[in-house]
Each structure stands twice: as structure tokens, then as C-alpha cells.
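Before we start, here is the structure in question, set down as C-alpha cells.
Shown here: the complex without one of its protein chains, the others still in place.
Let's turn to chain A:
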Amino acid sequence: MSEAVSTLKVSLWRGGSDGRFKTYTVPLKANQTVLDIVTWVQRHLDPTLSYRFACRVGMCGSCAMTVNGRPRWTCRTHVTKVIQNGMLEVAPLANMPVIKDLAADMRPFFEKWVAAHGTFAASKTRTDAIEPIKPDEPARRAADEAIECINCGACYAACDTVRWNPDYLGPAALNRAWSLVNDVRDSDRTSRLAAISAEGGCHNCHSHQSCQEHCPQSLNPTRSIAGLKRLSMQAFVRGEINA
């Protein structure tokens, strides 16, 4: 099988937040993702290149990076789809500390997930039967529309508000909170609404829609956040939460 050898120039971020791009020449192949390019550099050109991946198929959200300026899952991004003028530039996810090279520190992202009360609070126990819930009930449909987030951080990296206000909880955490306030089994609704209404909460969102534009799962966190704003106002008017 003969293959015309063509190459691609790829610039990869090296170092910490004060690092810089370094350019490599990599062979182009028929079936090649951005993760494969990064892997090729580590295996053949520079064994010290650091990056993160796990599942290889878009289920774990470990390998998101900034690819030609946009946050993407590198394992599911075919190179031919993203090359611009024969160039590929890969950097760590924005809005997170850089650990090294292409690996970002996702800890603040998950700390905000917790701060938004993005955790189910039980109202039943393991000895109770499973609650019958019709899948077409409006609340359940709202919860389900937001549920398929794999916490890859692409929306958080794309969010202008996070960039300007590091305390902002961000689209993924708020999207999870929206799913939970619509979950009839959850018992933490009021304090969750208070948490997402506080400083750094849903009212910071300017509806720039970057999150839904960049979500690889085609979720719409902007809509979830709009829903939270509505519930937050209602709860405030009813005196359930403080301003």
C-alpha cells in the first residue's frame, strides 16, 4: 500500500503558563485525529511532551485542548477538519491553570461543580424501590436535556465570563445544577438555588452562547442557565432565598 508522504506543521504549547509554542513537522495520514498528531510527536520527536487522554472515544473528556483557537476533544477531531492554511496549533484548555505543555489543571472546574451543588441529594435509600418517573414529564425532560455532559471543560474554556470573572461558576457546573433542580428525587433544591444565585452564580451569565457553540455533546448550557435565572428570581420573590 503506497501512501503519498505529505506533512503537516504543528505548533504545540510547551511549558507552563509562561511557555511558548514550538513547531514540529509530522507526517499526515488518512486516519488521524489531533490526539494522534500529539501522540506522534511524543513517540517520535520529543519524548518529554506532556498531554492527557484516557478513553480515546469521546466518553471521558480528558483530552480536550485548544485546537486552532477552539476547545475541542482531540480524540474525536479528525485533523483534516481543523487544519487552517496547512497549520495546526494546539494549546492547553483556556481558563484553567497549565500543569505542563498541553495538560491543564481541571481541579478548579470540579471545585465549582461542587460549589454549584452539582451533587444529587438523596430523599430515599437503597432499600427503597426505584421511583417510577415517566420519561415525558416536563421536569424530567428538562433534566434529561442537560444530562449528557461528560465534564470535558470545553464550555468552561470557551466562556468569556469565566475569563473576566474567575469566580464565575461557569456553564458546566450551572448546567448540572439545572438538571438537578428538575430532578424530582433531589432534596437540596432551596440551598442549591441559593448557591447558584450567590456571587459568581447564574446571574453573571451574559448569554454570549459560547458554551453551546463549543459543546461537543451539543448541549445548551446557556438555556439551562436562563432556566436557573428564572427559578432564582422566583425563589427570591417568594422569600425562599436571600438576595
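As a convention for this text, a contact is a pair of C-beta atoms (placed from the backbone, for glycine too) under 8 Å apart; a residue touches a chain by one contact, two chains touch by 3 or more; residues count from 1.
In this section, contacts and distances are computed from a predicted model.
The protein name that UniProt records for the chain not on display, among "FAD-binding protein", "ABC transporter permease", "Chemotaxis protein CheW" or "3-hydroxyacyl-[acyl-carrier-protein] dehydratase", is "FAD-binding protein".
Among the residues A:L12, A:L49 or A:C205, only A:L49 touches the chain that is left out of the figure. Those residues of chain A that touch the chain absent from the view are 1, 29-33, 35-36, 39-40, 42-44, 47-62, 75-78, 80, 99-101, 103, 106-107, 110-111, 113-114, 118-120, 122-136, 143-144, 147-151, 176, 180, 183, 185-186.
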